[in-house]
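A single protein chain has been omitted; all remaining protein chains appear in their positions.
Chains here go by letter, A and B, matching the order in which they are written, and residues are numbered from 1 within each.
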Amino acid sequence: MFALNTWYVACSADEIDGRPLGRRVCGQAIVFYRAEGGAVAALEDFCPHRGAALSLGRVTEGRLVCGYHGLEMGPDGRTLAMPCQRVQKFPAIRAYPVIERHGFIWVWPGDAALADAAAIPHLDWADNPEWAYGGGYYHVACDYRLMIDNLMDLTHETWVHAGSIGQREIEEAPPRTRAEGDAVTTSRFMDNIMAPPFWRMALRGAGLRDDVPVDRWQICRFTPPSHVMIEVGVAHAGRGGYEAAPEHKAYSIVVDFITPETETSMHYFWGMARNFNPGDRALTAAIREGQAKIFAEDLAVLEAQQRNLSAHPARRLLVLNIDAGGTHARRVIDRLVAAERATAPPALAA
Amino acid sequence: MFALNTWYVACSADEIDGRPLGRRVCGQAIVFYRAEGGAVAALEDFCPHRGAALSLGRVTEGRLVCGYHGLEMGPDGRTLAMPCQRVQKFPAIRAYPVIERHGFIWVWPGDAALADAAAIPHLDWADNPEWAYGGGYYHVACDYRLMIDNLMDLTHETWVHAGSIGQREIEEAPPRTRAEGDAVTTSRFMDNIMAPPFWRMALRGAGLRDDVPVDRWQICRFTPPSHVMIEVGVAHAGRGGYEAAPEHKAYSIVVDFITPETETSMHYFWGMARNFNPGDRALTAAIREGQAKIFAEDLAVLEAQQRNLSAHPARRLLVLNIDAGGTHARRVIDRLVAAERATAPPALAA
Partner (left out) sequence: MFALNTWYVACSADEIDGRPLGRRVCGQAIVFYRAEGGAVAALEDFCPHRGAALSLGRVTEGRLVCGYHGLEMGPDGRTLAMPCQRVQKFPAIRAYPVIERHGFIWVWPGDAALADAAAIPHLDWADNPEWAYGGGYYHVACDYRLMIDNLMDLTHETWVHAGSIGQREIEEAPPRTRAEGDAVTTSRFMDNIMAPPFWRMALRGAGLRDDVPVDRWQICRFTPPSHVMIEVGVAHAGRGGYEAAPEHKAYSIVVDFITPETETSMHYFWGMARNFNPGDRALTAAIREGQAKIFAEDLAVLEAQQRNLSAHPARRLLVLNIDAGGTHARRVIDRLVAAERATAPPALAA
């Protein structure tokens, strides 16, 4: 179950340089490409001629050219030309609202009339020279809401990521969850502890000692439809923790864009934005490599969980205090979907 | 949807030398082997004893011997012997009419009483020392009719096969389609053009200059159930084109036997027969290698098209002039299937 009248990240901007990209979003096969002038376009991945996949074609002078018989498609879903054919009466294919922003391609899989570019989240760190960003992509065979649960309950770090970011102090610090409108925040503060391996690396990267106690924080923010931004960091103990001056802390934002592919599979765009040593590319690469390993550890866990839930669809799960973040997030999603179904025309509500 | 009371190519003759071959034709699992004296036999791939796959067995002195318990099967589907068993009352398995001709094994998956060897198409080039033939096999996960469409509309060559046989002049020359009885012909003539790479190689192979303008032709002939023979060639320009004397042209026949495996998968037997330099085996191998690459380019396109059509079964496609060949061919198939269902006994009509 997912909302349709909203923006999802479809791909990173550099995934569609040069040739078209086919990707399924919310069950719909979509082709993404750069049209004339470089603006991104998103269309049904279905040639109106004989149903070929347009994503197997090419982009020539900003026109998406079908790889089967050379039909040239415009960014509005109307055929521009086809060799020796009159194309005026060709049926249009669906064009999706799509916007490039913050280094990502955002697509609106629902009612195009409702698409509002202002609803794309503002990201402080994007396009900001004081910040650096590195990230990657994973395909995961699970309901996207299992990934939201995962990210809104970081006690799993102790168990899934024991060798990198996990530590027993996480589960010993009770989380606090707040819902404000459609946003949900789960916070956890751990004072005067030793930093785990990932954070020792980050401290060194920030030019700070890594062998002294720190205050650590994790502030997970869910916003609809399925974005989770996590403020994470450590400060040398006693310097104010989260509020410490920049020279005493290593601080960053774990970025998670989660896009439903089908009811039981998803696209995962993960990354980290940091505001220390933003110009250090080797550090960016090292962090990215570390994150890639960490998030890969989640995949087997989530996919096995999905298989179990699919085999036992009616079984009730527990909702503990640590699950409050995911539970509140699901309520927000349920509310949005219900509202959307109540107002959608019958065809879209199906 | 496919006709059953007709001959399909099941395999090339050399695929069944030595040991049995299991292959699904029109949804039916069939085992092919050489019985006593070398004549080919085709039987249900199902041992009457316990259902083992006979194709996993062996052929001993012309008997198909089940690899599980040694039951010996005759070419009529009746058990000949089984160690220490009386086999007279064993139920027969289905035997299919089957004929070896032109280097291929032809099978009749429908009502055996209607099988007529004379209905196997005559092929001028087969068993003719003035011609040479080379070819190969591909399995393709698409409705066999998508391959007929593909071959009856060669404008796709410009896009799918840009590096070998495609050229813009193909789509600029309007095709002409004729239906005569059950046969459909689509022709295209391109005069005074430069030959594309494949045909430059063929000109050289025929001992002709490859750097002068040529007249090029493509004459696609569909005959039921799903054979497409394409006369293709180039002649030095102004020598009469298709009608030019042999010393001025390189000419051949693209051979396509298309056999349904299931509703959405097929066996593709492709090849080329030529009547220039028939004794030049290196040329035969070079052409075959070139064709293998060219036809492999179609596979991804066709399989993605099938996935799109399976996801949108009710969606209407365009029927342009270039699609006339495939459209007429489908009409012939529809007519044959309807006639066959009207007269078939209920069991076969199911």
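Quick note on the criterion: a contact is a pair of C-beta atoms (placed from the backbone, for glycine too) under 8 Å apart; a residue touches a chain by one contact, two chains touch by 3 or more.
Keep in mind the model is a prediction, meaning the values are calculated, not measured.
*Asks:* Of the residues B:13, B:56, B:179 or B:337, which one touches the chain left out of the display?
*Replies:* Of the candidates B:13, B:56, B:179 or B:337, B:56 is in touch with the missing chain.
*Asks:* If I consider the whole complex, including the chain that's not displayed, which of A:204, A:312 or A:341 touches that chain?
*Replies:* Considering all chains, including the one not shown, the answer is A:312.
*Asks:* Go through chain B and note every residue touching the omitted chain.
*Replies:* On the chain B side, contact with the omitted chain comes from 29, 45-46, 48-53, 55-57, 65-70, 82-85, 90-91.
*Asks:* Given the full complex, what residues of chain A touch the hidden partner chain?
*Replies:* Within chain A, the residues touching the omitted chain are 149, 153, 155-156, 158-160, 168, 171-172, 174, 300-301, 304-305, 307-309, 311-312, 315, 317-318, 320-323.
One rule holds in what follows: only the chains that are shown with their structure count from here on.
*Asks:* When the centre of a chain is set as the mean of its C-alpha atoms, what distance in Å lies between chain A and chain B?
*Replies:* Centre separation, chain A to chain B: 48 Å.
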